[in-house]
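All protein chains but one are shown in place.
So, chain A:
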Amino acid sequence: MSFSRRQTLAIMAGSGLSVMLGGRMALATPTEELIANFTGGAEITGEGLTLTAPEIAENGNTVPVEVDAPGAEAIILLATGNPNPDVGVFHFGPLAGAQMASTRIRLAGTQEVVAIAKMSDGSFARAAQEVKVTIGGCGG
């Protein structure tokens, strides 16, 4: 059985569709650099940091997040999938009633939000959560 011209074209078009969907490589480097700057290269072994973020955010322009780490001196918040992963650093003073803060952040797309807390004993704790974003919060 020989293929007609039409069938041949259909087969060629089909094979063209099998485009390699280049897996979006996790560009961990900027995030890792920011973490290293914050920790000074120390290992993150501690516990006691809670990161609260929605599993699904309909609007990436304003995603509520909360960090809570009793006994922390500072907490850095990172959005690993943003053009600039750093979101902010919370420093707690002597009159902080609890080492917690909540705010609203921008997420460019579905990604992992990471928080690292610097504890008063010098150790570091990490928490992360994946947030699915329906509409990204970058660009017009």
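Side notes on the structure shown:
Keep this in mind: a contact is a pair of C-beta atoms (placed from the backbone, for glycine too) under 8 Å apart; a residue touches a chain by one contact, two chains touch by 3 or more; residues count from 1.
Here is the rule we go by: contacts and distances are computed from a predicted model.
A chain of this complex does not appear here, and its UniProt-recorded name among "Lipopolysaccharide biosynthesis protein", "BolA family transcriptional regulator", "Sulfur oxidation protein SoxZ" or "TRAP transporter large permease protein" is "Sulfur oxidation protein SoxZ". Residue A:A96 is the one among A:A42, A:I56, A:A96 or A:I135 that touches the chain missing from this view.
Within the set A:I35, A:L51 or A:A79, the residue that contacts the chain not displayed is A:A79.
Mapped onto chain A, the interface with the missing chain covers residues 61-63, 66, 79, 82-84, 86-98, 100-107, 137-140.
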